[in-house]
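As you look at this complex, bear in mind that one protein chain is not there, while each of the others sits in place.
As written, the chains take the letters A, B, C and D, and residue 1 is the first residue of each chain.
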Amino acid sequence: MNNVRTLPYLLLLPATAFLLVFFLLPFFGVAVEAFTGPGGELGFANFQSIAFDWKFWPAITNTLTLTALVVPIQLALALAMASLVMSLKAGRDVVLYIFTIPLGISDLAAGIVWLAILEQNGFLNGFLHALGLIDGPQNLLTYNNLPALFVAVVAAEIWRATAIILVILVAGMGLIPKEYHEAAEVFGAGRWTRFRKITLPLLRPSLQTALILRVILSFEVFAVVAVLAGSNLPVLMGETFEWQFNLQDSKGAAAYAMIVLGLSIAFTVAILWLLRDRTKGETA
Amino acid sequence: MADIVIKSVAKRFGSHTALHDIDLTIKDQEFMVLLGASGCGKTTLLRIIAGLETLSSGEVSIGGRRVDHLPPRERGIAMVFQNYAVFPHMTVFENIAFGLRMKKVSEADIKDKVTRAATLMHIDPYLERYSAQLSGGQRQRVAVARALAVEPSVLLMDEPLSNLDALLRLEMRAELKGILAESKTTTIYVTHDQVEAMSLADRISVMNGGRIVQAAPATTVYANPADRFVGGFIGNPPMNFLPAKRSGNEAEVAGYRLAAPAGGGSLELGIRPEDMDIAEDGLHGKVRVVEPLGPHKLVSVDVDGHLLRAVLPNEADVKSGAAVALAPRPGTVRWFEAESGKAVATSGVAA
Amino acid sequence: MADIVIKSVAKRFGSHTALHDIDLTIKDQEFMVLLGASGCGKTTLLRIIAGLETLSSGEVSIGGRRVDHLPPRERGIAMVFQNYAVFPHMTVFENIAFGLRMKKVSEADIKDKVTRAATLMHIDPYLERYSAQLSGGQRQRVAVARALAVEPSVLLMDEPLSNLDALLRLEMRAELKGILAESKTTTIYVTHDQVEAMSLADRISVMNGGRIVQAAPATTVYANPADRFVGGFIGNPPMNFLPAKRSGNEAEVAGYRLAAPAGGGSLELGIRPEDMDIAEDGLHGKVRVVEPLGPHKLVSVDVDGHLLRAVLPNEADVKSGAAVALAPRPGTVRWFEAESGKAVATSGVAA
Amino acid sequence: DDLLFFSSQAAPVEEAQAVRDDVLAGSGLSVSFKSQDGAPFMTRVQAELEAGSGAIGLLGALHGQFASFADGLTPISGTAGTDTISPAFMDLSKLGMGEAHYVPWMQATYLMAANKKALQYLPEGADLNALTYDQLAAWAKAVNEATGSKKLGFPAGPKGLMHRFFEGYLYPSYTNSVVTKFRSKEAEDMWASFKTLWEQVNPAATSYAFMQEPLLTGDVWIAWDHAARLKQAFNEKPDDFVAFPVPAGPAGRGNMPVVAGLAIPKTSPDPETAKKLIAYLLTPEAQAATLKATGFFPVVDLTLPDDAQASAKAFQPAIAAQAKAADGVNTLLPTGLGEANGKFNKVYTDTFQRIVLAGQPIPDVLNQQAQALAAIMKQSGAPCWAPDAASEGACPVE
């Protein structure tokens, strides 16, 4: 067919043109700025200046730690929720709806909700108090209790952003023909094995997408951390904001942005490679 | 012991009843072939035995144990799906090994058994391919190999050879029969190929509209169909039916007189196409079409307004448009009640 | 005019060559049946004609027009896929109407044509169902009806009746043949059912390993196979082959002497199982197995260490283990070069 | 089109609404008031200035915010109504240039608030209106011992104004300086004692933005914050809280008034109407209404109206006491820093976080941060401001 060669490019054209104008063009300016020192010389001066800041390394490690904690749990939880939803007979769209509710909640709002739960006189303390476990308000989210802060942020993030993965996975699972599950079942696979050997591999494209998007979003985590952990947990995106708006140093911010970008791309490549399609042989 | 006992099993899909009150016993190590028109419920029955479909009512036991509440994996079965269900994300090898891995067979044994099953199905050259790289028939054979490899006590096969050419099918069929007998597997085999059915079956169950109408050895089903449906369904071309006028111990069919069973009610004569010869006297009619069938020819004759098909040797002297008389060979005529379609017992041979 | 001309078409999948240099012409309105072993490239060839697969080399023309660079929709074809490809999100009606809607047929005509195609395929009761609610055979018939409904000038069918029972198949086959002749459709029909092939085909193309080995009318292919493969592939059971020792104008096969074509090189005798009778003299051997085949029995005889299969009348007196002599009927013996497998011209009938 | 009045002040939803309903409605002009928090506010203004045209007619912002885009503002001296404004404010509004670039609009300051329940634990001899930091520490400790929880609070969260505490209160109170004595001996002592004080601070303080919330919930009993960020507590529970002046240190009682101003960007589509609105906003009625709406005090002389909010009534005596304190060390907002404003603030918060929160050694941190501070001062060339003695060129860090 004659147009098969050009067709993919035609299909990509609108999106590419769009991204060119609305992303690449402004991005290019920012990228140049990231590598232009205060005196206009090209180089890594801006990176040096942000790395010099004592919050730089904590921001990187915190971001990575949060990602490492949040994403795997979310993935597992989303898979569990998706399987659950799929295996329901009645009312599954209602259950799915409930599961996706957090999707409609902005990160800032999610932070506020969780703050209301976890703060000193929040619902959690009230609950523990009602159970008679504590006498009065206990402060959980304090600067000298980093693990608690992490747990709080992780809990809020899991609550807020698991739905993103869930929805992608549910849509993907809907496309898996049920006969593969049946065949596996007949050949002795229990629920768990079916899940591992049929669902997971056949869900590969969706998993890949969900994972990539989630990891990228996780590198951009900011608002929830700011609300729950205040200034105690510097994260990359927060520092980008800080440099851009509070410190009025757009070069430093640009450098931070490049780091976020670099990390995202590195992880994306890793995920693409880990979850690559092995069934496509050499076809024409 | 892996006999299968199906007791008044029914299956409804919404308002549509796919299976009505099925009662069927398949003996241990028996090779049961399931025959029936498209949409009559064969696949549904297999799926119920496998545990992939819930019963609307009834019971299923395998080896004396009620299984209708057991999941498929605990029923000791393997199945070849009508649409293969070859896992697209696994190589042929992994597909065939799947059931074995579930049984925690050792790696060496797996290699061994997979290779054997694949060789048997002539797909050993493709062990490293994925399903998307196989032809239809190759995929089907993978599905069969996968089921054979686990050496189940019960094997359910849903048209497992339908996409294979005749030669390969002949070969596969023979190998299947041999290997399943050897491994003492109880088999239910759905096919629409009657030659296959005849040559494989210990018994044949003929289904019609969600009911089992006859379950008997192949020759019985062929020679003494339990009703018109079976007679018309089995045999290619099928049995001919002609209305008869009864008078005492005789009946008259299109002017030809034959001995007939006594009793009331109107009768129909059933005669297989290959059971007639050209003769002086017989069923008189006019030849409509002559079709070559390789070794024979299929002759369609208009007998008193009814279509009569006969399979005649290639040498037989029939021409389109000519008159012809066809005489049934002795003992090949069957009688059916015209209303119910049920066979009428003849000369000691019960249906 | 919708003749199809295929010129030195080849198709490679990576290192695997699925089609080698195919040359084939299908005449306008011809009904061409494609036969061949599983995996020989039938589907691939159809897909190339349909424009679903790119050619590695060669040309395809339909109705005198090069089409290998046209998209499928501009080729005036319709296709029945081996695995149906019934659209799961449309009812049976919508599936069948799909092609018509693409052609902007009026709503009234659509209803009409869909109903006709569905009735023809006996799926009119299921028009409102979705594919998931159909049996395998029903789905297959939807696929056929969908292709028929558009009344294409070229119809490609990939084992369209493989999942139907014999009776239905017989009927469908007749209807197909009738309707396609009437609508003057050029048809390529893949089947593994030789009876079907024989009864439908104007010509049969036999494929082997990605090549077309013979393209000729059914009777020719059956009676005068171009090579051993065709002889062995067509006919069920297939032609028997026995090595012959040539001496001048005669050849000796297992002690039995027959007239043979002159020339050098060793020969093989080919004889169809149904072309032998029990006789005093003939191919002597020992009966191994006797299998009932309904109207006949299939007798396997060990002739000098080679398997010889014969289809004999049910009355024939053969018993497992007994000695038997089988004489070929006159004019039924074919000769093949032992090395190349090519047929040797006999008695004026060219392969 | 109506005039777009774009403001970084009165951002909380209630305040914005009050400004529209109670302040602007009386102007007789057709004005659309939009308030926007810091970062988007700045970005928007910068974008309009950079693009050379825009929608914003009038800007309302803090002194420090104007400083970072002073170039984009129309010089504004001689605008009607400015004659009644205190010359100190008018001086600030020059933004280091020869001419005023914004008109002071409203002012505020930082002060202390306490839950009345805390008063019983005041150390002996302490006068609420003349506390010292040591007394504050003792007081907070007493509260802690009595209640079992730390009830002193500072807005040390990301959105809090903690840096102003160091720049305007702590450093002046201990060193009588903001910049020059950044790493002095006095500063070291100051940090050491502040570290001790911090032991009485509610550990959630690092998340606090506005102290009115923890005051209302009772998590905090004694707090320092911007008046506007305390007022809700007083308005909601007028009987529960008292406002009082900030404590004094060895060098005096640091105090930093804050001023917000009005400016006309060069890109303003309608400078004339904008000027009219400015004039209106400086009228006593408008200023009174503004106080009610925002909790910011007028920049013109005014007696509190009777229907003033409870918070205004509570704050006024404390603010007055603070401003007129005998030991007062009046501190100006940083001037002349331009874009370096944020980095300047960061020096103080970083120092705090490193010393107090991260527990790093005081001298090391001060040394390092002093270098950063010196670099900022040098780069911006900002001369010293009160209480540091005036300097030739960039304000030095000793």
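The rule is simple: a contact is a pair of C-beta atoms (placed from the backbone, for glycine too) under 8 Å apart; a residue touches a chain by one contact, two chains touch by 3 or more.
One rule holds in what follows: contacts and distances are computed from a predicted model.
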Q. Which name from "Trehalose transport system permease protein SugB", "Dihydroorotate oxidase B, catalytic subunit", "NADH-quinone oxidoreductase subunit M" or "Nitrogenase protein alpha chain" does UniProt give the chain that's left off?
A. "Trehalose transport system permease protein SugB"
Q) Which of A:G172, A:G188 or A:G230 sits in contact with the chain that's absent? A) A:G172
Q.
Can you tell me which of A:F47, A:F150, A:F187 or A:F219 touches the chain that was removed from the display?
A. A:F219
Q: Can you list, in ascending order, the subunit A residues touching the missing chain?
A: 3-5, 7-9, 11-12, 14-16, 18-19, 22-27, 29-30, 80-81, 84, 87-89, 92-109, 112-114, 116-117, 121-123, 125-127, 129-130, 136-137, 159, 164, 167-168, 170-172, 174-179, 181, 185, 191, 202, 205-206, 208-209, 212-213, 216-217, 219-220, 227, 237, 240-241, 244-245, 250, 253-254, 256-257, 260-261, 264-265, 268, 272
Q: List the residues of subunit D that touch the chain left out of this view.
A: 4, 6, 11-14, 16-17, 20-21, 32, 34-37, 39-40, 43-44, 46-48, 50-56, 159, 209-210, 212-213, 216-218, 232, 236-237
Q) Tell me, which residues in subunit C touch the chain that this view leaves out? A) 50-52, 71-73, 77-79, 81, 83-85, 87-89, 98-99, 102-103, 130-132, 136, 139, 146-147, 150, 156
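Everything that follows uses one rule, which is that only the chains that are shown with their structure count from here on.
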Q.
I'd like the Å distance between the centres of subunit A and subunit B, where a centre is the mean of that chain's Cα atoms.
A. 56
Q. On subunit A, where are the residues touching two or more other chains?
A. 281, 283
Q. Taking the complex as given, what residues does subunit A use to touch subunit D?
A. 53-55, 115, 119-121, 136-137, 139, 141-145, 226-232, 238, 241-242, 244-249
Q) Okay, in this complex, where on subunit B does subunit C touch? A) 13, 35-39, 42-44, 82-83, 133-138, 140-141, 158-159, 162-170, 192-195, 198-199, 218-219, 222, 232-238, 272, 274-275, 291-296, 298, 311
Q. In their shared complex, at which residues does subunit D touch subunit A?
A. 38-39, 42-43, 68, 148-149, 156-159, 202-208, 214, 217-219, 339-343, 345-346, 349-350, 353-354, 357
